[in-house]
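The complex appears here minus one protein chain, its other protein chains still in place.
Residue numbering begins at 1 within each chain, and the chains themselves are lettered A, B and C in the order written.
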Amino acid sequence: MTLSVGPQHPGSGHFRLIITVDGDIIVKAEPDPGYVHRGEEKMAEVRNYIQNIPHIERPSIIDASGILYPYVLAVEDLLGKSAPERAQYIRMIMAELNRITSHLYFLSIFGIFLGHSTMFMWPMGDREVFIDLSQMIGGTRITFSHFVPGGVRSDAPDSFADKAEKTCDYFEGRLKEYERIFVNNPLCHQRTVGVGVLTKEDAIKLGVVGPSLRASGVKSDTRRDEPYDAYDKVDFEVPVYSEGDSYARLRVHFDEMRQSMSIIRQCIKQMPKGPVKQKLPPQLRPPAGEAYARTEAARGAMAYYIVSDGGNYPYRLKMNVASFRNLIAIPYLLKGVHLADMPTVYWGLDYWPVEADK
Amino acid sequence: MVKSGALAILVGRLNDVLQYAVGEPLNYLVNWGRIYSLWPVHLETACCSIEFGAASGPRYDLERYGVLEAFGSLRQCDLLIVQGTVNRKVAPRVRMVYDQMPDPKYVISMGACSNTGGLYFDSYNVLKGVDSIVPVDVYIPGCPPRPEAIIQALIMLQNKIKKQKFAPPELKQIETKVA
Amino acid sequence: MPIENFEDFIKRVLEIVFWVLVFSPLVIFPLIFIVLPSMMGLIGIMIPGPIGVNDILAALADPLKSIPIMTEFMKTDFFKIAVFPGFTWAALIATGAILIERKLLAKMQLRVGPLYAGKFEGVLQPIADLLKLIAKEIIIPRRADKLAFWCIPFAAMAVGGALLAIVPVSKQWVVTNLDVGLVVAFAIMSFFPIIALVAGWASNSKYPFLGGLRALHQMVSYEIPLLLSALGVAVLAGSLNLVKIVETQSSIPFLLVQPLGAIVFFIALMAELERIPFDLPEAEPELVAGWMTEMSGMLFGVTQLAVYVKFYALAGLFTTLYLGGWYGPQILPPEMAEANAVIWFTVKTLAVMVLMMVPRGTMTRIRIDLMLKAGWGRLLFLAFVNIFIAIVVVQLGIVPR
Partner (left out) sequence: MSAQSSLEQSLVQQLSSQFKDSVRSSSFKAKRFKITVDETIILKVAEYIRDQLGFDHAASVTGTDFPKDGVIEVVYHFTSYSKDDLRKVVGALAVRIPRDSPKIPSLINVWPSVEYHERETYEMLGVTFEGHPNLKRLLLPEDWSDIPPLRKDFTLPGR
């Protein structure tokens, strides 16, 4: 029997899965994305480098700083400039705050896909706390447009350090509760352990990125592999699990949130005083050439490939987003999985269709 | 049929009396039921769905107004919230979802993109406003709108429903299509 | 002057009542005295016994005279079926349960839940939902089996009501006191998955059909543990009559004698009721709304109400089998022993219902293969152990038979 899951289906987000089931087992799954395709790459060719910022972060407003970060780095690479040190730390704080909110969103949807509505509500509620925190720097709830080539738009207020410290303290306690209540119970184990196993070899072969990759035992994190901004000055661990199943993916998200909080704390301590924005001309005209910048966003390695012809507009801008790279793993993992596990397996891969469709 | 003018007046009066005694109170009751029981369709068209999720989260809690969080089947839903950009691929689906919902149904257009195309006004694949395919009751500006704005839109919709006239449900047969 | 708010509505209603009272002597009373005597035959069937036609006519003139009529009416089967232990009562509790469930779930999730429908804490939320559903369009898919589709909600309601008929609220308030009440209860219970399957088949759509099939699968896994765990109670009580089972628990509820059986029965009951973690037939993320996907308007409303009526009935069955039914300390004056019994039964049943609601906020959904494993591997084994415990208890003579 062939089932069309989505685009209007509680278990699919913004995309469609055409799955063939034999009894309760999925024998074939074919993703049908494109329901949110908005032509960002073409639009970027008719906007200048600053005008591109707001629409580029829209595909992933769940992790707005994460998707903007490599764009800014790529433009800086083309210009041959870099951000002042304080701006680098503020960028890192924003990126990590967004990582936490994005992971909390991941957790809540994971919960609803497991049939656990409390697991939807609690992380949603705690996400607001971090949104408040990033609102102090960014100014709006989720779409900040805060990073610009050559720095950030605005400095962090003085009260930020205190509030961040308090929030992190609060949230560490909450994380323990989450683990105790949602993860370490037999029902959750039964639904996730050994389900949708992505082996290390396959993860490498399919070029999976982000938490799914680390859950499969590959210790790869762009922040470590190719440290950008001040990531080489902070101390953090890359969580790795070797099982590669849904449970490992869930655990990676928990561990990453802890590491992010530790990075935020270190950044606040190490952050120097100084300007947050380099003086650049209002109309950026990078010299002809090309740049490929990548960062580790919440959902995995995010990369931009920009070709410049020396004009006001990018000649070609390619968004190589994490979700689109994980799309290939969906049909691969869903084969042989129970129908009931279909939403958790595909969501566990951190596939966010809006981001993948661009 | 009624030739006599007096009889016509009498029938008209009787109709008025019935409308006054039964119709209007019933209308009020049904509308009151409708405004506190708006169940949204689970249709996400783009990124505004995050803010809708946040709005049904604990801090904003749409269930105070009787709006359930993500609800399963569209056959039981009253409210279509178009959550963000509608592109050319999803537009026929939005219309199909709208057609399959039972009357009375209401549409909220959420976010600049679904109101007018917004940031994507010059994109080749984006509809310039969802109101070209479904009738919209309330528009929420913002990119994305804050959860408070969603709540405000709900209250505006409630005020609109309050003024509506009750029409009895009718039985229709529609063709279901499995896409 | 249109009605704009609640005060206007009340004013309008009072106005109508006033005019009706003014005009009723002119229109309604003559009508009654012409029409009623011709209908007396019908009323006579409903109220057997010493009440005659003249008493009813007299009661119309003198309201005080209606009290003996009411007490007589309350003894009839019609009253039992339609009003008190039967349908109306169950529907009231079911509506209350929906509200309690939503509020409880909201509190567990750090929310407030329904708040604005009704002036106080959203108490009128279920009424609002009901009013809306009544006024909603009913869509029948063209390729659906029309007759079967229309029948489903009412079949579900009938089956739920049939369960109500055998669950004793107190010694007096039981619709039918059957000698094989327990067996009948299980016979009725096994109808539900069939209704789900028919619903799925009649909708002629894939997701409802999958939901119906899952309901059948689920039945296979819980039905036998459910039966066997209740067998322990039958062994202890020495009877299949539900009233007698309660009466044997007058000193000690079977929960204390048979905790294992109670747990197995509780879990299997949750599965029967399709509540989280066992709500596989309507699992939202994969099956949309399961076998209820194509239901709309009042068809959905009635089905949902039937589900909650069944919820109440089965919680009542658990109370009957394990919690000592209507027995409890006397909190009302002795002459109101019946009311006391009813209160205790209701309180216990509501407690069981709330206990069954809690997992909805605290547990994830189970998978169908795990469900089968749990049902056949663990619950069945525990149920057998429980029967042996029951036999040993009976042999030792701990519980008086």
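One rule holds for everything that comes next: a residue touches a chain if its C-beta (ideal position, glycine included) is under 8 Å from a C-beta of that chain, and two chains touch if they have at least 3 such contacts.
Note that this is a predicted model, so its numbers are computed, not measured.
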What shown chains does the left-out chain touch? A, B
By the document's definition of touch, the residue of A:301, A:340 or A:354 touching the omitted chain is A:301
Given A:178, A:324 or A:346, the residue that touches the chain left out of view is A:324
Which one touches the absent chain: A:136, A:204 or A:240? A:204
Those residues of subunit B that touch the unshown chain are 87-89, 121-125
Since one chain has been left out of the picture, which residues of subunit A touch it in the full complex? 33-34, 37, 39, 41-43, 46, 203-207, 213, 218, 220, 225-226, 290, 292, 294, 301, 303, 305, 307, 315-316, 318, 320, 324-325, 327-328, 357-358
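By our rule, only the chains that are shown with their structure count from here on.
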Report the topology of the inter-chain touch graph, choosing from line, ring, star, complete and other. complete
Weigh A-B against A-C on C-beta contact pairs and write down the one with more. A-B
Per-chain Cα centroid nearest the overall protein Cα centroid belongs to chain B
Subunit A and subunit B: spacing of chain centres that average the CA atoms, whole Å: 33
I'd like the Å distance between the centres of subunit A and subunit C, where a centre is the mean of that chain's Cα atoms. 48
Would you please write down the residue numbers of subunit C that are in contact with two or more other chains? 109-111, 206, 284, 288
Of all residues in subunit A, the ones touching two or more other chains: 9-10, 112, 117, 120-122, 125
Using the touch definition up top, name the residues of subunit B that touch subunit C in the complex. 21, 24-25, 27-30, 32-37, 58, 61, 63-66, 70, 72-73, 75-76, 78, 100, 102-104, 162, 166, 168-176, 178
Give every residue of subunit A touching subunit C within the complex, in rising order. 1, 3, 5, 9-11, 24, 111-122, 125, 181, 185, 187-188, 190-191, 338-343
Complex contact set, residues of subunit C against subunit B: 2-4, 8-9, 12-13, 16, 19, 102, 106, 109-117, 122, 124-125, 127-143, 205-206, 282, 284, 288-289, 292-297, 300
